[in-house]
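All protein chains but one are shown at their positions in the complex.
Chain nomenclature is as follows: A, B, C, D and E, assigned in order of appearance, with residue numbering initiated at 1 for each chain independently.
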Amino acid sequence: MIVLDLFHYWTFIALLMMGFYTVIAKNNLVKRLLGLSLFQSAVFLLFIGIAKVEGGTTPIFTNLVDTQVFSNPLPQVLILTAIVVGISTSALGLAIILRIKEAYGTIEEDEIQSEEEEA
Amino acid sequence: MLSHLPILQIVVPMLMAPFVLLIQPARLAWALTLATSTLAFAIAINLIPLAAGDSAMIYPIGGWDAPYGIELKVDSLSVLFLLIISGASTFVLLAGYQSLGSEIHEAKLNWFFGAWLLALAGLLGIVVSADAFNIFVFMEIASLASYILIAGGPNRQALPAVFKYLIMGTIGATFYLIGVGLIYIMTGTLNISDIATKLPSVVDQTPILVAAGFISIGLALKAAIFPMHAWLPNTYSFAPNMVTAFLAACSTKIAIYVLLRIDFALFQSNLTGHLLQFKVFLIPLACMAILAGAYMAMRDSLAKKIFAWSSVGQVGYIILGAALVSHSGLTAALLHSFSHALAKGTMFIGIGLLALQAKSGELSSFAGLGRRHPLAAIAITIAGLSLVGIPGTAGFLSKWLLIQAILELPTGAVALLVVVLLSSLMSVVYLARFLETLFFPPAPAEGKVTLPLGATAILLAIAFASIYFGLAPTLPMELATQAADNLLGYGA
Amino acid sequence: MFELIVQILSWVLLITGSAFVVIGGIGALRMPDLYTRMHAASVTDSLAPILIIGGLLLQAGFTLFSVKLIAILLFLLLSGPTASNALASAALLSGYRAQHSEEDKT
Amino acid sequence: MIFVVVAAAIAVTMALALARAILGPSHYDRILAVNMFGTKTVLLLAVMAFMMGRPDFLDLALAYALINFIGILAVLEFFRDKAPKVERPKDV
Amino acid sequence: MTEIFSVFLLILLVITAGAAIRTTNLFVAVMLMGIFSLLIAINFFLLDAADVALTEAAVGAGISTVLFLGALAFMNEQEREQAPKRLAGLISVSITALIIAYATFDKPAFGDPNAPAHQDLAPWFLETTQSAVDIPNVITAILGSFRGYDTLGEVFVVLTAAIGVLFLLDTPSAGNMLKRDEGLRHYLIPRMVGRLLIPFILLFGLYIQFHGEYGPGGGFQAGALVAASMILYALLEGQDRALEVLPQRVLTFLMAFGALLFGGVGVIGILNGANFLDYSVLSSDPVAGQQIGIILIEAGVGFTVTGVLLSIFHAFVARGRTQ
Partner (left out) sequence: MPPLPDAQPRPEPTLAMNFERTPTLARTVSLSLLLAATWLVWSGLYKPLLLALGAFSCAITIMLIRRMRFFDEETYPLHFSWRLVRFWLWLGKEIWSSSIEVARVVLHPNLPISPRTITIESPSRHNFDQVMLGNSITLTPGTLTLDVYDGKLKVHTLTDEGAKALLSGEMASKVTTLRRSS
């Protein structure tokens, strides 16, 4: 469990950093949106990690296994909601990018800016 | 039925949104939206007596008591913000039909009004929720809906601006979520009062401290507190005029509301040294925001952008008051939220009405319009005076309270005082520039438009509300004082 | 006794399936061009699922789970070649030529 | 513990498919890799359902199989016209 | 034993994410994000979150990939290479990471049953689900009843997204299309096999919808699967045909109706003298009332999500055809 603990934890941090970096440093709007969903995924991973109980099983009652230890259902419920929120944001962001592409002919942020200054 | 008012406050606008989508003639959709918004305003008014004093209305949803279920909580602090939000929405809708119709394609107005109602429901939902995760959900409804409203106008520059807002808003919300996650790891609960009771027994404070940091930064992004304000000027300037009026009146303030509520309920009393950190972190940011906002407002030449920058500065005032962490400071901050909402709302509605005639958003297009439309210009002037803080207006009262709160400080009062006075002078400059353009040049000869009469009347009415609440401030004052009591009383 | 035989049979199926999965994976990496890679991938998409799910079927015995396993297998066997075919024809139509290709007609 | 062996084999193949997805070189190679990755996911989930003693989660594997197929067809539909016309991959 | 797999899959996850942000080709990035979704979903499954894994599969690997591809079809897929803001990005990212690492280094160990997160609330949910709701899937019980208000919010979030997309990109209607969309009609094999599979995908979606109380699944996942089957139809037979089967006004009605159904069930609670979203009053037996309530609101979620996802898909595809 200790190994997994460390790994899980560092994966979360690594993903968070990669996503955040992409959002901040990239110029391409689609790429930034992808970075944003990476960033959110990292948080999902953190929450699902919180929910895990050693020796537990999925919190759906069953007679298939004899354990009565269940993982924590609450963070899983929160993440179900958060995933839906994430896809909604992505969809709306993509629609805005499409409109930007039509209005400016590019999806690179600096080109949009320079065109704005010329206009 | 009275006991259901907290949930009706949210559910009424929320469930009307799908109906509005299905209604075709734009005028009918507008009327339904207006009716719903008025109803929400009425509910908020009815909540005033119920939540007065230090009692709070608790509403467990689904009959499941907190911390297991989600509960709603209405106290004087929330009522103040409920009034601001529902009032702003109602008056902007009342005055804004022509302006919205001129900027948004008529066939799409029903979608637009659906988004409007969802933004309203989302903002109201944040205010009454007592559950940290639930706040996140409603924050996202409100944010997504406001992105739609902002992107709705004919101005193509709104699109990159709103995309930037979307990115920053989502980062803010995700930061908030990380903070909530850290708190959940350490306490195992999500209800704010339940967290507050469990926090003192948490041995290791580091994660809580960092959670406080993430939540504060996340919300600061949404509230456009100074170095994180980059999204605000462009979104406000390029959004449809009435959307600017609505959002400028309430959206950033809601993020400040959540920040105050969570910070005072959870961290002030439970984290050692947090008081100091809060002050050291926020007071300099607030000062920089005040000065930078006023400075940029002096330099800009787009009419709406001037006042968008002014919003950055005004958010600074609110934060400064809150960061003093004293009773008078908090009262001043809350009262300033109210008076600023009133003044900024009036200002942007006024600009929006004049923009029916102006060719572009440039300051020069407004030249002489004050002579042609004196009533609207008078309203704008009153709102401007309230923004500057001329005695007799609501803005004066809140600024005066703020100065008093500053004077209570043991050290550093002079520096803060200088900042406040300097920025007031600067705001006189940018306001004067705008009013000068409105009144002094001759009115353009061509393209005379008569402003809609009803809208002008509404505009004047809310402008005079600024004066009324400056002279008879009992209602907002009581709510703000009580709310400050409640906030400071969490730890006691 | 019978159970032991079933177990051993299931083990044999699963192990063989695993072997083919890995071989297909290696092939997809080693092969020189798209079409030949698809041949290798096809091993993991046809024989390997049959063997592995067959092995799981023996483990599951006569239960409703075995019905679901069969459904999964049928689905994979129908959709796998269909996706490959769609991919191949799209590649072909966009002008992606096979290496060493010689057209012979019959 | 036979399932562990099977799952390990599938996981290794997933890594190989991932390598193919990263190496490319053409878009079609990547689509092939994604498809391969998807079917391996279905198998892995089926095996893991048994490994964890919860065969009631075979629904998941079934759902993945459906979604994967649709995803691949979507790729082809949207990228039919855009894909580079002639591309000679390097020998690997 | 599963730990080893977790570790291995987490490594693959990081590699995939790294490759996705390094590549300058957006198409490749989207494909890699599809793989990323599959991987993270397996990880969720290994961490006992079957419902979340199902959602991530349906959303991340399915719908989200399709949407990104649909949008990319009108854009230059090659990202222009430059790196102006690299330093600022690296600094702020490193600070954030350091802070988090510092904060959580001594957090309660992973999987520790005595961690504060697993006290009080979690046992209460497990116990009360058995006594007060009596369905096997605790997650559905929390999602539908204990925290049903969050789910109501979630439904309105997706509704808002659909409003936004339709508002920004116009509602698709057969009248304003310039080009005929024939989908993959020329491909005999996908078309025939699709015909065979679509009924079963639809049935499976509905099965997931109605078995949410017993196993992983529920309205959201079901909505995504039903939408996926219609998307498959649109891909195979063309958008025009798909819009004939379920016209846009039907979809708009579906999403509004689902949200209203959910809210309406809540309002029934008020009308019967209980609180909003209290399902106990729906039947003389409170436990049965809870179950009925959950079925109804899950149906509402299913309607809305189907309508929303299909509308968004059609809006994206139609945008390319009206230009």
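Points worth noting:
As a convention for this text, a contact is a pair of C-beta atoms (placed from the backbone, for glycine too) under 8 Å apart; a residue touches a chain by one contact, two chains touch by 3 or more.
Since the model is a prediction, treat every value here as computed from it, not as a measurement.
Screening E:R22, E:R86, E:H186 or E:R249 for touch with the missing chain picks out E:H186. Seen across the whole complex, the unshown chain contacts subunit E at 179-182, 185-186, 188-189, 192-193, 195-196, 198-200, 202-204, 206-207, 209-211, 214, 233, 237, 241, 244-246.
Along subunit C, the points of touch with the absent chain fall at residues 20, 23-24, 26-27, 30-33, 35-36, 38-40, 42-43, 46-47, 50, 64, 67-68, 71, 77-78, 80-82, 84-85, 88-89, 92-95, 98-106.
Throughout what follows, only the chains that are shown with their structure count from here on.
Note on connectivity: the fewest steps through touching chains from subunit B to subunit E is 1. Averaging Cα atoms per chain gives one point for each, and the point farthest from that of subunit B is the centre of C. Averaged Cα coordinates give subunit A a centre that lies 21 Å from the centre of subunit D. Annotation: 48 Å between the Cα-based centres of subunit B and subunit D. With each centre defined as the average position of its C-alpha atoms, the distance from subunit A to subunit B rounds to 28 Å. In subunit D, the positions touching at least two other chains are 8, 14-15, 31, 33, 52, 54-57, 59, 62, 66, 68-69, 73, 76, 79.
In subunit C, 75, 79, 82-83, 86 are the positions where the chain touches two or more neighbouring chains simultaneously.
The complete set of chain-chain contacts reads A-B, A-D, A-E, B-E, C-D, C-E, D-E. Taken in their complex, subunit B has these residues touching subunit E: 4, 7, 11, 14-15, 17-19, 21-22, 59-64, 67-70, 108, 111-112, 114-115, 118, 121-122, 125, 133-134, 137-138, 140-141, 144-145, 147-148, 151-152, 178, 182, 184-189, 198, 202, 204, 206-207, 209-211, 213. Across the complex, subunit A meets subunit E through its residues 1-5, 7-9, 11, 13-22, 24-28, 30-31, 34-35, 37-38, 41, 44-45, 48-62, 69-81, 83-92, 94-99, 101-102, 107-108, 110-111. Within the complex formed with subunit B, the residues of subunit E that make contact are 99-100, 102-104, 106-108, 115-122, 124-125, 128, 145-150, 152-154, 156-157, 159-161, 163-164, 166-168, 252-253, 255-257, 259-260, 263-264, 266-267, 269-270, 274-280.
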